[in-house]
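Report on the structure given below.
For this view, one protein chain was removed and the others were kept in their places.
Labels run A and B following the written order; every chain starts at residue 1.
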Amino acid sequence: MAEPIIVIEGLKKSFGKLEVLKGIDLTIRKGEVVVVIGPSGSGKSTLLRCINFLEQPTAGRVLFHGEEVGQRLVGGRLVPLPEKVLDQQRARMGMVFQRFNLFPHMTALENVIEAPVQVRRMPRAEAEELGLRLHRRVGLADKASQYPNFLSGGQQQRVAIARALAMEPDVMLFDEPTSALDPELVGEVLQVMQDLANDGMTMVVVTHEMGFAREVGDRVLFMDGGLIVEEGPPEQIFSEPRHPRTREFLSKVLH
Amino acid sequence: MDRFVEHTINILPVLLEGLGVTLKLTVISAFFGTLLGLLAALARISRKPFLTGPASVYVNLFRGTPLLLQLLFIYNALPQVGIKIPAFESAVLGYSLNSGAYIAEIIRAAIQSIDRGQMEAARSLGMSYGLAMRRVILPQTYRRLLPPMVNEMSALTKDTSLASVISILELMKYSSQFVSRTNLAWQTYVWTAAFYLVVTMSLSALASRLEKKLEARG
Partner (left out) sequence: MRKSSAFLLVILLLTATLLAACGGKQPSGGDQPSNGTATQQPSGSGSQEQSGGGAQEPANSLERIKAEGVLRVGIDASYPPMEFVDEDGKTPIGFDIDMANAIAEKLGVKAEFTIIDWAGIQAGLLGGHYDAIMSSMTITEERQKEMDFVQYLTMGIAYASRPGVEVKSDADLAGKVVVVQEETTAQYYIEDLMAEKGIQPKELRSFPYATDAFRELANERADVVAIDAPVAGYYAKLDPDLYRVTGMAEMEPDPIGIALRKGETELRDAIQKAVDELRAEGVLQELQVKWFGDAAGQ
């Protein structure tokens, strides 16, 4: 069995009085592509964002390579860990956002090399080489010197993927990466993601793209009401869902 | 008409000197005010109570009390507790503190207007808060800062006319001294107005140029 990269134990998250995650246990192993589906409000994005501590769990813990992320339980209280440690952990996780979040005041290439140069202290020439390589990998070699607002949504998202890859992460987290795209641009992004999976990247993908889940996923998690209701290989989830809520959801989205 | 020309020739050198003082006061105070404002803004958004507390007190105090009071206080009340600062430095201190408080709010608003996703993206790449601020957030605020900052700098330029209450002779005071001496009001003030306009319009023009340059990148 491949080593566990991420281990989530008893994860709970409340926003004020609203409990969004009611207790998640999950292990993600090296090379796995885990796809998380479910209705809106089920907590799937929150779960993803807890992994790199963009959201602060109210209970439970997230372990990355065996180390706690963001905070630890000390004598019954959750105590924050030093920011520097968190920064280093985040540097080894890549995240791709629904709204791309490219830095608009930098070109595509500058977006991609920013973190390697500033965080990893990579020499700029080396970083530019890396950046151009990644641009080619996502199919945007000729767009490297463009500013984001001159790129289509699909192109921007692919640059965002390149930017996350530039830090050579151990895992890539995708938060509904195609939900904000025009339908005709979805395919190019999903293709890049599939290539990534084929190259062996560990991925956690929150998405509504059932085709992708079926084709690329190793494991599918169905979430509803803050809990993982059902999980299993895609063939099983999509053809023979066991839980009534899973069936109900799938019937709505698969028509 | 001859009287006007003659009067103009007489007053221009002194008015120019006054303009020099006005500019000096404005530029130096703008510089320190911006520094202060930036620090206060960052402190206010830091979510660390030991930073937000003092910063908020500073901002509220200097925005909530009249500039006139602040100047008089620094120049006249502080000596009574042993802090005696010469007039020009008192003025710089007063204007810097005052401007800084307004600039703090300008910068804070600009920072908070940047989409949260930008900071999230930067942090998720492993950038520290400080690095993210410096490389991602603040550069994006420059374009948004231009209009309110031009406003503030113009206001500061005009506010310097208050400095005569702490014995600074600047453009406005020299002007009113001439007027009270000669009773040639419009013949004097037309030049005063022209000088202030040159300064404020130059600021606007500079801002426009900068705005265009930043336009490309967004």
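By definition in this document, a contact is a pair of C-beta atoms (placed from the backbone, for glycine too) under 8 Å apart; a residue touches a chain by one contact, two chains touch by 3 or more.
Quantities reported herein were computed from a predicted structural model and do not represent experimental measurements.
In terms of the touch definition stated at the top, the absent chain reaches B within the entire complex.
Across B:Leu42, B:Ala55, B:Ile168 or B:Ala207, the single residue that touches the chain missing here is B:Ile168.
Only one residue from B:Ser46, B:Thr65, B:Gln112 or B:Ser180 touches the chain missing from this view: B:Ser180. Contact residues of subunit B toward the unshown chain are 10-11, 13-15, 21, 24-25, 28, 31, 35, 68, 71-72, 75-77, 79-80, 84, 86-89, 134, 164-170, 173-174, 176-183, 185.
In the analysis below, only the chains that are shown with their structure count from here on.
Per-chain Cα centroids separate subunit A from subunit B by 45 Å. For subunit B in complex with subunit A, the residues that touch the partner chain are 115, 117-118, 120-129, 131, 135-136, 139-140, 216-218.
Put simply, subunit A touches subunit B in their complex at residues 52, 54, 83-84, 87-88, 90-95, 97, 99, 101-106, 114-115, 118-119, 147, 149, 160, 163-164, 167.
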